[in-house]
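Handing you this structure, nothing more for now.
Here the complex is missing one protein chain, while the rest keep their positions.
Chain naming follows the written order as A, B and C, and within any one chain the residues start at number 1.
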Amino acid sequence: VVTLCVCVLCYFARSRELTEVKEEEVTVATPIKSQDLWTLLLQRHPRLSVLQGHVILAVRQQYVAIGDQSVFLGDGDEVAVIPPLSGG
Amino acid sequence: VVTLCVCVLCYFARSRELTEVKEEEVTVATPIKSQDLWTLLLQRHPRLSVLQGHVILAVRQQYVAIGDQSVFLGDGDEVAVIPPLSGG
Amino acid sequence: MSQEVGDLFSLKHDWLSVQEVVDAVTLPSCGAISVFIGTTREDEVEGRKVIGLEYEAYESMVQSEFSKLCCDIRARCPTVAKICVHHRLGSVKVAEASVVMAISSPHRKDSEQAIQLGMKLLKANIPIWKKEVYHTQEVSWKENAECEWAELSH
Partner (left out) sequence: MSQEVGDLFSLKHDWLSVQEVVDAVTLPSCGAISVFIGTTREDEVEGRKVIGLEYEAYESMVQSEFSKLCCDIRARCPTVAKICVHHRLGSVKVAEASVVMAISSPHRKDSEQAIQLGMKLLKANIPIWKKEVYHTQEVSWKENAECEWAELSH
């Protein structure tokens, strides 16, 4: 069963500069492979492609590698683009 | 050649409590084996014997193990009794 | 075992007080406190002089990742008592502290081991980013070698 939900995309650091957006709502089919979620993000913001291979996502504030695993989303869930960290 | 010199004995921590002396002048033949220096100290203050095996000396502020090596002393040189350290 | 009462990760827009972070982990039962302070180093990158750093964070996620970090530290160093981090946000000038981490434990070796692990985990997992600001007004996003998905990770 595939359903649709409205989740919140959050962009940080270089990804925010590339998209020029901090947060936006999108409708996404769920469950969705994290790879497909990334593809969807690239379609919205092609400039994100410079991060390809050096980026992961966070879904409901849990890190999710971009790959084969399925992500289950609900309305209002946060999906964040996480460029390489540089805290400290 | 053995000569005599007047050096300053210094007692710290437990050794000071055992001798009830902080500093005193003694005449010592030099050179002298550090073992013999310790024997001389024990003769002056027999209570120091409780430190036997767990004590070293410092001659002119350099650590010297109690043993076979010869120590060369000059007038006014400091010889200190160094119980196990507990700084920090 | 989770984040304990008293563990704290605080994001600050102003000067960091080392004493405040140390006081937050001080306990009569602990004889050892290890501290790490990260400061903005004076640096020159390809002829451009670094004049400061700009920090940002995924603030809500910082807290949940910090809980995990505290768990990981206690799994490896069970005698750790308290863990406290103050981290700057916004712009930080050269020679100012951007992060202060303090960890207490009854004995020295545990706090020493824990602080090394703690800083490694912070750099690997806490969602915070910085860019260097150069005297030319150019900027460049940094990447921690400890971050698994960094280009330069090892």
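Please note the rule applied: a residue touches a chain if its C-beta (ideal position, glycine included) is under 8 Å from a C-beta of that chain, and two chains touch if they have at least 3 such contacts.
Because the structure is predicted, anything quoted here is derived from the model rather than measured.
Colleague: Wait, the hidden chain, what does it touch out of the ones we have here?
Modeller: B, C
Colleague: Among C:10, C:63 or C:116, which residue is in touch with the absent chain?
Modeller: Reading the full complex, the residue touching the unseen chain is C:116.
Colleague: In the full complex, which bits of chain B touch the chain not displayed? Write them out.
Modeller: 10, 12-14, 54-56, 58, 61-63, 65, 80, 82-88
Colleague: Residue-wise, where is chain C in contact with the chain that is not depicted?
Modeller: These residues touch the chain not displayed: 17-19, 22, 26-42, 94-95, 106, 108, 111-112, 115-116, 119.
Methods note: only the chains that are shown with their structure count from here on.
Colleague: Please tell me the distance, in whole Å, between the geometric centres of chain B and chain C computed from their C-alpha atoms.
Modeller: Centre-to-centre distance between chain B and chain C: 49 Å.
Colleague: Between chain A and chain B, what's the gap in Å when you average each chain's C-alpha atoms?
Modeller: Here the centre of chain B sits 73 Å away from the centre of chain A.
Colleague: So what's the Cα centroid distance for chain A and chain C, whole Å?
Modeller: Between these chains, centre-to-centre, one finds 26 Å.
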